[in-house]
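As you look at this complex, bear in mind that one protein chain is not there, while each of the others sits in place.
Which chain is which? They are A and B, in the order written, and residues in each are numbered from 1.
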Amino acid sequence: MTDRDMIVCRCEEVTYGELTDTAEKFGCTSRELKLRTRAGMGYCGGRTCRSLVDAIALAATERDVTQITLKYQPPVRPVHFGDLGVITND
Amino acid sequence: MTERILEHPVLGSLEAGKTVTFTFNGLEYEGREGEPIAAALLAAGVRTLRHHEESGKPRGIYCNIGHCFECRVEVDGIQGVRACLTPVRDGMAVRESGVLPSPVRDWRKNNA
């Protein structure tokens, strides 16, 4: 297995090659990189690969240390639709 | 095959506990009551808990504390249960959910 084929985001199986190519092509921020590749958007919510994806994005952009709000979306743990109260039975 | 640590020089000997019987993918296993499914399976030499829903590649525990969801299995019909923090119970039926058809990725592969 080469580095390019190495998985970075375990949930969505996004590879190192996909991420570095996308970062290079679009010079994108971490958030944009995630949206373009789906890295960090899977089951675990990016808890595992976040720092890796950030590192790739940071090679192309500067870190904003005073990022006033960190971007996270609820739910931070996967929930069954029924549990969210979205589905009612009547 | 891994083993249980029965004697530990600092933590002492493993307390005697109740044994429970559960199944994983239809096969019967024994575990210690109160321990997580993943620990019981590892003690029985089982590392692979699921296959990736799209690629079918084998996966086991990664973080062991509920963060990564790599250990997700189906327990008594409920999907997405983390084997690393769900205690085994007598009669529990654990199975992997299997590989899913993935229209989005297949579409992306051919079109994007």
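By definition in this document, contacts are C-beta pairs under 8 Å (C-beta built on N, C-alpha and C of every residue); 3 or more make two chains touch, one makes a residue touch a chain.
To be clear about the criterion, contacts and distances are computed from a predicted model.
Participant: Please identify the absent chain by the protein name in its UniProt record; candidates are "Thioredoxin reductase", "Protein kinase", "General L-amino acid transport system ATP-binding protein" or "Septum site-determining protein MinD".
Facilitator: Cross-referencing UniProt, the chain left out corresponds to "Thioredoxin reductase".
Participant: Which listed residue, B:42, B:73 or B:94, touches the chain dropped from view?
Facilitator: That would be B:42, which touches the missing chain.
Participant: Hey, which chain B residues sit against the chain that's not shown?
Facilitator: These residues of chain B touch the chain that is not shown: 2-6, 8-11, 14, 34-36, 39, 42-43, 47-49, 52, 57-68, 84-87.
Participant: For chain A, enumerate the residues touching the unshown chain of the complex.
Facilitator: Missing-chain contacts on chain A: residues 1-3, 5-8, 10, 16, 20, 45, 47-52, 55-56, 59, 63-80, 82-83, 85.
Note that in this section only the chains that are shown with their structure count from here on.
Participant: Taking each chain's centre as the mean of its CA atoms, how far is chain A from chain B in angstrom?
Facilitator: Distance between chain centres: 24 Å.
Participant: Taking the complex as given, what residues does chain A use to touch chain B?
Facilitator: On the chain A side, the touching residues are 10-11, 13, 43-44, 47-48, 78, 80.
Participant: Residues of chain B touching chain A in their complex?
Facilitator: My answer: residues 52, 54-55, 57, 59, 62-63, 67-70, 72, 80.
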